[in-house]
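Pasting a structure below so you can have a look.
One protein chain omitted, others in place.
Chain naming follows the written order as A, B and C, and within any one chain the residues start at number 1.
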Amino acid sequence: MTYQEAMLKAFEVVSHQKSRGQPATYIPELTKVDSEKFGVHIHATDGSEAGTGHHREAFSIQSISKVFSLCMAYTLLGEGLWHRLGVEPSGTAFNSLVQLEADRGIPRNPFINAGAMVICDILISQFKDPKTEFLTFVRKVAALPHLHYSSRIAESEKSVGNRNVALCHFIKSFGNIHNAPEEVLDFYFNLCSLEMSCQEVSRAFLFLANGGKTIEGEEILNPSQTKRINALMQTCGFYDESGEFAFKVGLPGKSGVGGGIVAIHPHHYCISVWSPRLNAKGNSQRGVDFLELFTTLTELSIF
Amino acid sequence: MTYQEAMLKAFEVVSHQKSRGQPATYIPELTKVDSEKFGVHIHATDGSEAGTGHHREAFSIQSISKVFSLCMAYTLLGEGLWHRLGVEPSGTAFNSLVQLEADRGIPRNPFINAGAMVICDILISQFKDPKTEFLTFVRKVAALPHLHYSSRIAESEKSVGNRNVALCHFIKSFGNIHNAPEEVLDFYFNLCSLEMSCQEVSRAFLFLANGGKTIEGEEILNPSQTKRINALMQTCGFYDESGEFAFKVGLPGKSGVGGGIVAIHPHHYCISVWSPRLNAKGNSQRGVDFLELFTTLTELSIF
Amino acid sequence: MTYQEAMLKAFEVVSHQKSRGQPATYIPELTKVDSEKFGVHIHATDGSEAGTGHHREAFSIQSISKVFSLCMAYTLLGEGLWHRLGVEPSGTAFNSLVQLEADRGIPRNPFINAGAMVICDILISQFKDPKTEFLTFVRKVAALPHLHYSSRIAESEKSVGNRNVALCHFIKSFGNIHNAPEEVLDFYFNLCSLEMSCQEVSRAFLFLANGGKTIEGEEILNPSQTKRINALMQTCGFYDESGEFAFKVGLPGKSGVGGGIVAIHPHHYCISVWSPRLNAKGNSQRGVDFLELFTTLTELSIF
Partner (left out) sequence: MTYQEAMLKAFEVVSHQKSRGQPATYIPELTKVDSEKFGVHIHATDGSEAGTGHHREAFSIQSISKVFSLCMAYTLLGEGLWHRLGVEPSGTAFNSLVQLEADRGIPRNPFINAGAMVICDILISQFKDPKTEFLTFVRKVAALPHLHYSSRIAESEKSVGNRNVALCHFIKSFGNIHNAPEEVLDFYFNLCSLEMSCQEVSRAFLFLANGGKTIEGEEILNPSQTKRINALMQTCGFYDESGEFAFKVGLPGKSGVGGGIVAIHPHHYCISVWSPRLNAKGNSQRGVDFLELFTTLTELSIF
């Protein structure tokens, strides 16, 4: 079965299953989204692409954006990055402070909120205008020259972000945030506010399936760095459901509370799904169901 | 560079590096092993094989044996297995009781000690003589008809196994051990006592690189189960260094405190290393160093 | 209001309140006790005494016995005792292993199960026949020359004591149990099996209200040691309800899962209550209610 056939088949099957899970409710703006939206898009390294459902509709990519910021920091600092944070799965919820206390302010990995904040702090230390520089980086990687932060979503998150404010000051208290927490948080909330469609997401992250190069041939990461980012997405990309996702789907990936998921089959393709209802671990229910069926139908996974 | 060339090159480089780490000291019998031993062996799915160093010398495979018992239980119970234990990385040390208390006696995965004990318990419930049945299974998978438990090592572990005795009774107190803890522990200590060489280990686990079939064509697991075991070894195979191993080496694998490691490149090969000195996380220091260099030289990983 | 009047009044009021809570169900023998039993007895340092309800009926004193073993060890080792365990409230449930892991095998205090086991271990190291010596000590303190262990209850606890077996081996794994865990556990289960009536309990512990001397004038502890045991009962005597008990009742004391409580008003009296139904924290519901009302009516507490 070709990717396109498998995609259409899996989409149809999952579309007809009863909708389960609940959309994220803690960010006011996200509650305004129609929870029955469902789209999927695939870009292969051979240049082909296909999509279906609401695959051209922009959604809040939320934590998927943490892959962009990680890649940007990685290009700047290389392996020096890992003095400030780890590469291990956290074993606890994405916004837990418990582990951070045990680990003296060193976040377990760059995909939990604490780790993403340390990455923000690193970027702030590197640039005069980090928000503009980051946007420029994403625009280049995603080939979306007109992409903007959504101030509407950023403000909405700020209004309810007490846990994140707590996290940032907590890391600061251990000395692992170097800039003003207010600035780090402002950057962090903006970073999570980006809106893209499945088609745009699967195109943007195709470089991770392509040895670090965009389809046009521009190197974003070198091959070794690319492998490592994929490894990190495999072990840490789905909060405390990362093991289950590897077990069922078998691809590196990253999810966001907006209901988006991006997954990579190295040397083959990048696929993105969007459906706002989340399972108990905070990952898109239909997104996970679709990807499990899709990899079963294609009979391919990295394992 | 061919696998064989990469293996020889990486072995030479690591052999000349200063020996670091310390062999496991808590099991008396393991302290008698020469800590400078170093061997490696690879079996490819095309039937070729190669090895060097002390690759033909038997060592205590310890926790590597947990892959055997997991596969055996998986063939018997299928996905029903996962009512008794999870598939998530633990985030804490291999013998921690903390997480087990939070998770009400459900071990995070089958490779931490608690999970391996639940697997033992499952096998005991299935068979009249589980120790003999298990040995028969390993003999078949490994094509080693004369393999035996090492009562010397099993007794040595029993003599110092207070933490494991505590673990087993603790799980029992939550109702997730159904048989007598003494019987579960006896089986567990015997299971960990197997001795094999790198050559034997890489041959035994070749089926995991071969879609679930031995090189002679016997199906041990079906293709879907095989992928899932590989996924589990990727996310959980190296205790709380699993993320780091995925990050640096990029292959599913399993380590033991005897200094052995087995790693799988699905559809390509199975490789085994042995060197008794362990790093701070309890994995073979030279084993990890060798595999990192080996996958760099072959320019191949699953990512 | 005299002690006797207050006792009768409080007993009457609480007797007429609806029975709440549940008796301990995890020890089979304890479930055979009539859960509506309710007795109370007071012994004052002036020699007077009074009781009502089922105050002359023997019940399983369970953890109350840990005060006896602590006092016995204290007389033998003095302050040297505190190298093996602490004097701080635990903040977690009485049989938790979490804190023990963080504290590397040093129990927080002698009244949680882990601490009581270390005390048993200490007594075993001191005596050829610790069970007989301990019984002799309690017989002397309690003036009950015919007191015996209840093998019925000890065996019942052993049959379900997986958590305690786990605890003991766990402490052993840190080196803070010096004797065989089996011997420590056997002593521990016997120690908890003593059966006494409210009248006997309040008489036995009167020395803690009397500067360390029995009413006949025999010194069990010196005045300084007596104060310290009382302080320990104040801060640690009621598991993770110790703060609440100090807050509401304001007296040092110790409870057991058999539904017994002993409380001390230094220089004034010792009072014992028994009612098998326990609140959510494992302390006798009517026992706590009675003591709160009793201290309110007498308008006396140590604070």
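Here is the rule we use: a contact is a pair of C-beta atoms (placed from the backbone, for glycine too) under 8 Å apart; a residue touches a chain by one contact, two chains touch by 3 or more.
As the structure is a computational prediction, the values presented were derived from the model and not from experiment.
**Student:** What are the shown chains that the omitted chain is in contact with?
**Tutor:** Contacts of the unshown chain, counting the full complex: A, C.
**Student:** Taking the entire complex into account, which one of A:Leu167, A:Cys192, A:Leu208 or A:Val262 touches the absent chain?
**Tutor:** With A:Leu167, A:Cys192, A:Leu208 or A:Val262 as choices, the missing chain is touched by A:Leu167.
**Student:** Touch as defined at the start, partner being the missing chain; which of C:Pro23, C:Gly39 or C:Pro252 qualifies?
**Tutor:** C:Pro252
**Student:** Can you tell me which of A:Thr52, A:Ser96 or A:Asn190 touches the chain that was removed from the display?
**Tutor:** A:Ser96
**Student:** Which candidate, C:Gln234, C:Ser272 or C:Thr298, sits in contact with the chain we can't see?
**Tutor:** C:Gln234
**Student:** On chain C, what residues meet the omitted chain?
**Tutor:** 86-92, 99, 108-109, 223-224, 226-228, 230-232, 234-236, 240-244, 246-248, 250, 252, 266, 296, 299, 301-303
**Student:** Can you name the residues of chain A that touch the chain not displayed here?
**Tutor:** Within chain A, the residues that touch the unshown chain are 96-98, 101, 162-163, 165-170, 172-173, 181.
By definition in this document, only the chains that are shown with their structure count from here on.
**Student:** For chain A and chain B, what's the span in angstrom between their mean Cα positions?
**Tutor:** 32
**Student:** How big is the gap, in whole Å, between where the Cα atoms of chain A centre and where those of chain C centre?
**Tutor:** 55
**Student:** For chain A, which residues are shared contacts with two or more other chains?
**Tutor:** Nothing qualifies.
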